[in-house]
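Structure first, then comments.
What you see is the complex with one protein chain gone and the rest in place.
This part shows chain A:
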Amino acid sequence: MDPLSFSSSAAMAQQTWELENNIVTMEPPQSSESDSVFHYDESAQAKIQQEKPWLKDPHYFKRVKISALALLKMVVHARSGGTIEIMGLMQGKTDGDAIIVMDAFALPVEGTETRVNAQADAYEYMVEYSQTNKQAGRLENVVGWYHSHPGYGCWLSGIDVSTQMLNQQYQEPFLAVVIDPTRTVSAGKVEIGAFRTYPEGYMPSDEPVSEYQTIPLNKIEDFGVHCKQYYSMDVTYFKSSLDCHLLDLLWNKYWVNTLSSSPLLGNGDYVAGQISDLAEKLEQAEGQLSHSRFGSLITPTQRKKEEQSQLAKITRDSAKITVEQVHGLMSQVIKNTLFNSVRQSVKTQPESSGPEPMVQS
């Protein structure tokens, strides 16, 4: 394999991929402009606080920019909680219709799904932490809160919605972020969502539903009741030039971890939970379908469409689970081929003959 041709074809592939996915690259790292976002302009922020442009338009903030550091901290904290929900606060500033999150810190409270104002426990901690931070040169204010939904997706539950509505009354500008660490590990990409609630009684214009995600059966009611009371925002990430440089170099040491990661092993019970949840949904859908079979003369076409889309949803969910599993298995098979199928002259080599279904006798 000629390394030269490798890299040029790889470069072409990368460009096509970038084009397909509308990747916007930041400015070249040499310029100091990309780091200007790190500069905290006290007077500009104070001015925005006085003007309060968000009062006129409930849909004012549309985008969120999260720094690499904040994302890393939040995901690590969320994962360290295991199956317990954790929460924390984010610091940053506003910039036009975007909220910029520069940093995040964890709060010593747990289990926010059962209490509305868990933040009250942590006020003392919050105040002390903000004070010490300001001394150490972190000048931004608290601009939102984040918490985790381990395994059941990124959305706001009823309690979350009431908490956020309260926050948006008294602590504007404020943002709610939800992270799902279990799905992150299972899918291999970060599951994160940023939301703002509408004020009480505001009727949003019919928006296109944001990216679909599967919600477990026991939570789906909670989701459905409140899903119209908030909207989600676009999340983008940014990093400083030094971060870029360091992350590039980090890859030199990191590739071992990428190769050795085995998502299948870590997430076994989560996948089992997903499949059993899917089975329940299927039973539910089946029950509805069999009714409509007999009542096909009378029932309007609307109900049929609903059940059909129910089945379609289930199909999408099952496809998603399968894709994740297959990806995990691919890594395992690759590792097996790389490290186990040595000494081919001595043994017969079933592994290298490719993925034919192997039946266990």
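Here is the rule we use: a contact is a pair of C-beta atoms (placed from the backbone, for glycine too) under 8 Å apart; a residue touches a chain by one contact, two chains touch by 3 or more; residues count from 1.
Note that contacts and distances are computed from a predicted model.
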The complex's invisible chain, by UniProt name, from "Proteasome subunit beta", "COP9 signalosome complex subunit 6", "Immediate early response gene 5 protein" or "dolichyl-diphosphooligosaccharide--protein glycotransferase": "COP9 signalosome complex subunit 6"
Which of A:46, A:84, A:225 or A:247 contacts the chain that the document leaves out: A:247
Candidates A:60, A:198 or A:237 - the one touching the absent chain: A:237
Option from A:108, A:224 or A:287 whose C-beta touches the chain left out: A:108
Touch residues of chain A, complete complex, unshown partner: 1, 3, 6, 13, 17, 20-21, 23, 25, 29, 32-33, 35-36, 38-40, 67-69, 71-73, 75-76, 78-79, 102-103, 105-108, 125, 128-129, 132-133, 135-139, 181, 184-185, 188-190, 211-212, 235, 237, 239-243, 245-259, 261, 263-264, 266, 275, 282, 289, 296-297, 301, 304, 308, 311-312, 314-315, 318-319, 321-323, 325-334, 336, 338-343, 357-360
